[in-house]
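Take a look at the structure set out below.
A single protein chain has been removed from this complex, and every other one stays in its place.
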C-alpha cells in the first residue's frame, strides 16, 4: 500500500519512475493542482484539512478496491494538506499495469472515490476571507458510474 | 501543438510542470514503457520505426481532435523512436484541463488513436531474432468506442 | 462510560472544538440518539448539528449514519461532505 498524506510537495518524475517495473507497460498519472487567480473568482490560497487515521484508512480501502477490479502492478496515492498557493500540486494518483486500459481506468476510479470518500476539506481564501468549499453533486455522479 | 518524435528519453516531472498553468486544475499523464524480460516471452530490446512527416501530421491531427472534444488548456505528445531496452519509456501523453474528467478522457482518447493511426512500427528482439509486432484487434476496438 | 467526539471543517469552527470527551448519555444507542445531546451543549453545537442531511458521520473511523450503534469508548466524528482531491 503506497498511500501518503503530507504537507510537503512531491516529485512527479520520481513517482513515475518508482511505478516502473519489468512487468509494467503503462503508467497513468493524475495530478490535481490549485487553480490560480486569473482562472477563477480570485482565490489567493487554499487550506486542506483532513481526518488523520481515517484518511489513510479510506485511501487504502480505495486502493484495495482498485486492485481488486484491475490487474495493477503498483499504485501510488499522495495527498497534500495544509496551506497551498495557486499552481501548487494537491494530489497525485499513479497506477501501473501491463495494459493501458487498466492503468487509465483505475486511476480515474481512485480519483472519483477519493473526491467523495476520503475525509479532506478545502477552505479557500479570497483576500482576507476564508470560505469552506461545498461538495459538488457532479463528484457523486462521477463515483456512482462505477457501481454497475 | 506540442508533438515531439525523438530518440532521446524525456523527463516526466519536467513535462508535468510544463503543463501546469493558472487555469489548470488537473493533469493526466500516460507513460508507455518497454516491458521487461521477466514479464513476457523474453524480449531483450525493441526498435521503433516511423514515417517522418506523416507521423507528426497524424499526432497533430489527433491532438486537434482531442482539443475539439474537450476543453483542454494544453496537450503534450512525445513518442520515442530507435532502439529501446526493457524498462525504458516509449511514449508520453499529457493533457491539462480545468477539470479532471476532461484531462482523463482526452489522454485516453489520444492514446487510443495514437495506437491505431500514428505510423510507428515496433520490432522486438529475442536473443538474436527480430520480429515485427503484429497489430492487435483490441486497439481498433479501443479506438472505435469513441465514434458514437 | 464516555464517547470521544470530533468535528471537522466548518463544524469544528461552529462548535469551537475539534475534539471533546462526553459522558455517554442514558438511553443513547445510536448516532441519531446522540445528536440532540450534543446539539444541547452550546449554540455553536446546535448550529453545527442543525441540518444532519448536510453532515457525514464516522464511528471509529468508518462511515456510518444516524442508525449506526454507539457504545462507551467509541469515537464519533461529524464532518461536512468531503472536498479534497
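Labels for the chains are A, B and C, by order of writing; each one numbers its residues from 1.
Keep in mind that, in the parts below, a contact is a pair of C-beta atoms (placed from the backbone, for glycine too) under 8 Å apart; a residue touches a chain by one contact, two chains touch by 3 or more.
No experiment lies behind these values; they were computed from the predicted model shown.
Undergrad: Please work out which displayed chains the absent chain touches and list them by label.
TA: Visible chains that the missing one touches: B.
Undergrad: Taking the entire complex into account, which one of B:35, B:79 or B:100 touches the absent chain?
TA: Touching the chain that is not displayed is residue B:79.
Undergrad: Which parts of chain B are in contact with the chain that was left out?
TA: 32, 48-51, 53-54, 57, 79, 90-91, 111, 114-123, 132-135
By our rule, only the chains that are shown with their structure count from here on.
Undergrad: As a quick test, compute the distance in whole Å between the mean CA positions of chain B and chain C.
TA: 49
Undergrad: Express in whole angstrom the distance between the two chain centres, defined as the mean CA positions of chain A and chain C.
TA: Chain centroid spacing, chain A to chain C, equals 27 Å.
Undergrad: So which stretches of chain C touch two or more other chains?
TA: 85
Undergrad: Tell me, which residues of chain B touch at least two other chains?
TA: 100 - these are the residues of chain B that touch more than one other chain.
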